[in-house]
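Yeah, one chain of the complex is gone here, protein chain that is, but the others are all in their spots.
Going in written order, the chains are labelled A, B and C, and every chain counts its residues from 1.
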Amino acid sequence: MAYSLKKEVEKPERLVGGHRLCAGCGASIAVRGVLRALKPEDKAVITNATSCLEVSSFLYPFTAWQDSYIHSAFENAGATAGGAEAAYRVLKKKGKIDETFKFIAFGGDGGTYDIGLQSLSGAMERGHDMVYVCYDNEAYMNTGIQRSSSTPRFADATTTPVGTVIPGKPQNKKDLTAIIAAHNIPYAAQTTFISNFKDLHEKAEKAIYTEGPAFLNIMSPCPRGWRYDPENLAEICKAAVDTCVWPLYEIEYGVWKLNYEPKKKLPVEEFLKLQGRFKHMFKKGNEWMLEEAQNYVDQKWETLLARCK
Amino acid sequence: MTIRDRLSGNEAVAYAMKQINPDVMGAFPITPSTEIPQYFATYVSNGEVDTEFVAVESEHSAMSTCIAAQAAGGRAITATSSCGMALMWELLYVASSARLPVTMALVNRALTGPININNDHSDSMGARDSGWIQIYSETNQEAYDNFIQAMPIGENKEVRLPVMVCQDGFITSHAVENIELLEDEKVKEFVGEYCPENYLLKKENPLAVGPYDISNYYMEHKKQQAEAMKNAKPVILSVAKKFEELSGRSYGLFEEVEMDDAEYALVIIGSSAGTAKEAIRRLRKEGKKVGLIKIRVFRPFPMEELAKALGHVKAVAVMDKAESFSACGGPLFAEVRSALYDLDHRPKAINYVYGLGGRDICVEDFAYIYDQLDEIVKTGKTGETYRHIGQRELGGGR
Amino acid sequence: MKDIVEIRWHGRGGQGAKTACLLLADVAFSSGKHVQGFPEYGPERMGAPITAYNRISHDRCTVHSNIYNPDYVVVVDETLLTSVDVTKGLKEDGAIIINSDKKPHELRPLLRGYQGKVYTIDARKISEETLGRNFPNTPMLAAAVKVSNVVDAEHFIQNMEASFKHKFASKPHVVAGNMNALRKSLEEVDAG
């Protein structure tokens, strides 16, 4: 059925208000976007890696989740979702359950790119029927904006502060979506919040309703960590896509597909200039940073185009 | 009635698992527990159980799998040893605080530094405060019997705590000995169905597990956990009683050997208790009033019961198969000596750390320890309380 | 048989000393005895010297230590005699059984002054003649039973036949070969 935002927003919210995430947080937008793709009649078990999302969405005795929810630790959301799914399979086999349940794990980039990567990789390889969603805000925001392997080069983070000798994070961002795709799982994709959420919705729907393991990487801006006014979230997401810093693509059973190609690929500055974490890159004498950032984006974009041919 | 067989400790535990037919097993290989998931995987492959066997990529994920599966409404088991359990450490606390009665077969092995694959209790003793019920086994028979009793204990509504059933790596896990097995139906009936009140996959209402607990709630939840551990004691005894009716084999919080008139006693855990029993048999023939207490249940700790059982002895040697580097004694010593504190007439107490990393202890060593107790009573001088036995020393030593 | 018999096995990793030790435990168990069969474990791989133990008793033996004063020692590979102190702690009224084509008196000089009984059996020859391959386990097991007498020889034969028939149900010739190996071994143990 064709996507209709109007229809989709009529569905009951599965993440209610009253959670304690920051004003303008991308994480809850990602969660709402993904859960909207669930058929209302299907139940879900949500797993959460320790993260901003986790500590804000289930502060005893208040859960923001309408569905069953389990948090156990930082680095094990993959295994946790897999464990619940394994129990589901056996209880279903034994005739103890007849409802349909879907298994969705949410982790930040710290819990996904870094400390939870092993558990995620294991769960993907074992083939659990689950979706792992990374809401990628490019640093450890829960503990106070420390760099992760998802933090882009030159970003000012509290463990890669811009100093007189080192200009922010020295390393480039890890390409996690490609790493997960290399597990040869049925479905992997990356998306963010643009226009009417069609891209996110359709990817979430495919991820949830494709049998077997699926992975969604959702760029989810963090106003505090990226240093911008919360109201500008949509603008930043659009810039990320139009500069090809965060391309929208999916990999279905090993086939790469580009979902959006900007009519005019914007220079990377258009994304960087909106955020305080990259402010130093625009100082006189730092032109080389912008140049290197542009070169990196160009090279990654060309690689992606080649893969999607 | 019962089935006579000869099995290693690992085979025995795997066989108990098969008879129980749990819902999910999450496991990762580590010596010396590896055989348990291996045997179990064979049962899975041959369709002898319905279990979803999740061969995870680490022990951390093994325990994560078990926690989620148990929360989902299934019965979850694992087996591990040593560093494997150390890697689970974070999640041991999660399982117990979320009140999920996961069952673990722990095949005790020394913790690394340096690496060593042989037996001691440093792994489980390191996790003694993680909120798990800990039951120790002397023999393959006890490992089997204890594993069958674990679920009725842990799943009891007044308890709801995870249980680890420990046996000594290689010493019992890889040693074939005679064993009496129960019929499948009897085990199934004894263990029963797992019927939690709330679980993730429940149709009627959702369940949220693992909150962020601010200071205003955390302590109340810890108090609940502490109470649950207290509740476990009578439950352990009543499950043991039912098990005795089924099997004829009797279990308590600890086993007393020749304690009625004993003047000198050992307190010990695990397989070496059997070796000490042989020493007692020989020394009793010489008219020496020696006895021992073998701790079966270390968590909850049988504090009052131990004080009562040791009230009449003159001297006691507490045997620790784990270091705690307190510079004053091992973990069992600390707790046993604390138990003795309330007695009006306390026995003299010394500690022996023994058997680390598979260092053998034999009948003669126990005879020597009873001699030492005799010496302490005769001279009235306890001397050094924190002792080690079995290591080489300049100028000899025991 | 005494109340308790303790046996120590010496072999090399991969040779089957551990299997023979567990088989002996099986055989003794089937004759109603209490048994223990346990190998000593280390990080060693194939070819390294290994030790395994049996305790066989009328009543349950609770001891869980290694065996330091065995009644019998079984050496599955005679090349170990020069590198391992195989008679260490071996009771003088006990015996050592060695897999070798040599006579006992030829090996005694290698036994570091051991004064007790020495038996040899050419397990390789028997195995190759009866099974077509060098599987020293079956002959060594038979020799251990014969010398230690932990199980009545007739009972042993019957029991092993049942076990082989179960194990090799689809290969009757293997059963026959193994039974031949056992019978031959019981006859060909050399005392000295």
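Keep this in mind: a residue touches a chain if its C-beta (ideal position, glycine included) is under 8 Å from a C-beta of that chain, and two chains touch if they have at least 3 such contacts.
One rule holds in what follows: contacts and distances are computed from a predicted model.
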{"item": "The complex's invisible chain, by UniProt name, from \"4Fe-4S binding protein\", \"Protocatechuate 3,4-dioxygenase\", \"Xanthine dehydrogenase family protein subunit M\" or \"Na+/H+ antiporter subunit A\"", "value": "\"4Fe-4S binding protein\""}
{"item": "Among the chains presented, those that the missing one touches", "value": "A, B"}
{"item": "Candidate in contact with the missing chain, chosen from B:Val24, B:Val209, B:Ala322 or B:Val336", "value": "B:Val209"}
{"item": "Hidden partner chain, touching residue among A:Arg32, A:Lys174 or A:Arg227", "value": "A:Arg32"}
{"item": "Absent chain, residues of subunit B that touch it", "value": "97-100, 160, 198, 205-211, 213, 216-217, 219-221, 223-225"}
{"item": "Interface residues of subunit A (partner: the chain not displayed)", "value": "5-6, 8-10, 13, 15-29, 32-33, 36, 57-67, 193, 195-197, 223, 229-235"}
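Criterion: only the chains that are shown with their structure count from here on.
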{"item": "Graph class of chain-chain contacts, one of line, ring, star, complete, other", "value": "line"}
{"item": "Chains linked by the largest number of contacting C-beta pairs", "value": "A-B"}
{"item": "Most distant chain from subunit A, judged by the mean position of its C-alpha atoms", "value": "C"}
{"item": "Euclidean distance of C-alpha centroids - subunit A vs subunit C, Å", "value": "63"}
{"item": "Residue ranges of subunit B touching subunit C (in the complex, touch as defined)", "value": "6, 31-32, 117-118, 138, 168, 170-172, 174-178, 271-275, 277-278, 360-363"}
{"item": "Touching residues (chain side subunit C, partner subunit B) in the complex", "value": "22, 25-26, 29, 34-43, 60-66, 68"}
{"item": "Interface residues, subunit B side, partner subunit A - complex", "value": "23-24, 26, 50-52, 54-58, 60-62, 64-74, 76, 90-91, 94, 98, 200-203, 206-214, 217"}
